[in-house]
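One structure, as structure tokens, below. Some questions next.
All protein chains but one are shown at their positions in the complex.
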Amino acid sequence: MDYDAQLRLQAFLDGELPEAETSEVANWVARDREAAAQLEELRNTGKALAGLEAGIQLPESREFFWSKVRREIQRLEMLAPKSAPTSRFAQWRRFLVPASALALVFVAGILLIQPVGQIGRTPAGDIETALSDAGAFTYRDYTAGTTLVWLSYPADNEIAESDEMGTVE
Amino acid sequence: MKLQAFLLWGTDDGKPPEGKAYKPVQPDIRQTLKDLPLKWTNWFEVNRKDFSLAQGGTKEVPVSEKCKLNLTRFIRHEVEVTLIGKGKEVVKRKQSLPKGEMLVLGGNAPNSTAWLVVIKRLE
Partner (left out) sequence: MAAFEELVARHRDKIYARAYSMMRNEEEAIDLSQEAWVKGWQRLRQFQGESSFGTWMTRIVINLCLDQLRKQKRQRTESIEAMDEESGGVERQMPVITVNPTAGLERGELRQRIDRALGQLSYEHRTVLVLHEFEEMEYKEIAKTMDCSIGTVMSRLFYARRKLAVLLADLKKQDSV
């Protein structure tokens, strides 16, 4: 297998291949044992790495580590030149930032609740378009890996009337 | 990418509506819903679909007689989810869905209950 082919396999695994090439490579892997073995090896490496960082903990107590951070922040703030008075908007915005951080303290795992209703960007680069719902909002819990999009779309009685149960595929 | 889609019904009653054999949601989903800012205390599974989504592929997944999901998979873990209700697009969302991640779409239902469509990535 030449080097370009190996890199193509890697790109296939990583979802970095142009769409047109993806099925071509998939077919090649299905036919070629060497390619399949190489892909499997790359995949196994990825699996081995998964979750590696989850068990790593900072080997200093919360209080000690924070005391160092705080001391350094205070030291730098004492050294910083006093800035010129900012605009009223900038002053108001400065208040908002600590306030939003404060909200984080009280509501575990929440990073942002913001209304959507038009095309817009939500946290983490997600794109959401609530096409006909101006009352929708998004809630994201990054710790739990859950996103809630609450719509004002009424379900009327379709749930109560639904008789479907079961699994497809 | 292996996914599950659930249609859930939320209520403060301890049981599903008369004549409906909805079972309580599975424990992991119940735990996740507990951590969300939703007021309902009980969740029942109305429907469930297991399906796969190939890279670059699109899938239509009906979750009820009047509602369906259209899902398109992009590179890495990116998935675009469109909820269609009564033939109209209600919401479209594109986000990363790594393994274990859940997307929950929801709204109010009659008699102070709620509906949820939960999409969970299994693999």
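Each chain gets a letter, A and B, in the order it is written, and its residues are counted from 1.
Just so it is clear, a contact is a pair of C-beta atoms (placed from the backbone, for glycine too) under 8 Å apart; a residue touches a chain by one contact, two chains touch by 3 or more.
Keep in mind that what you see is a predicted model, and the values were worked out from it rather than measured.
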Item to complete: Considering the whole complex rather than only what is displayed, give the residues of chain A touching the chain that is not shown.
Response: 3, 6-7, 10-11, 14, 16, 34, 37-38, 40-42, 44-50, 52-60, 62, 65-66, 68-70, 72-73, 76, 93-94, 97-98, 100-102, 104-105, 111-112, 114, 121, 123-125, 140, 142
Practice prompt. Kindly note down the residues of chain B that lie in touch with the hidden chain.
Written response: 75-77, 96, 98
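Everything that follows uses one rule, which is that only the chains that are shown with their structure count from here on.
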Fill in: Touching residues (chain side chain A, partner chain B) in the complex
14-16, 19, 22, 109, 124, 126-133, 136, 139, 141, 144-162, 164-169
Discussion item. Could you list, by residue number, the parts of chain B that touch chain A in their complex?
Written reply: 7, 9, 17, 20-21, 32, 35-38, 46-52, 55-56, 61, 64-67, 75-76, 85, 88-96, 98, 100-110, 113, 115
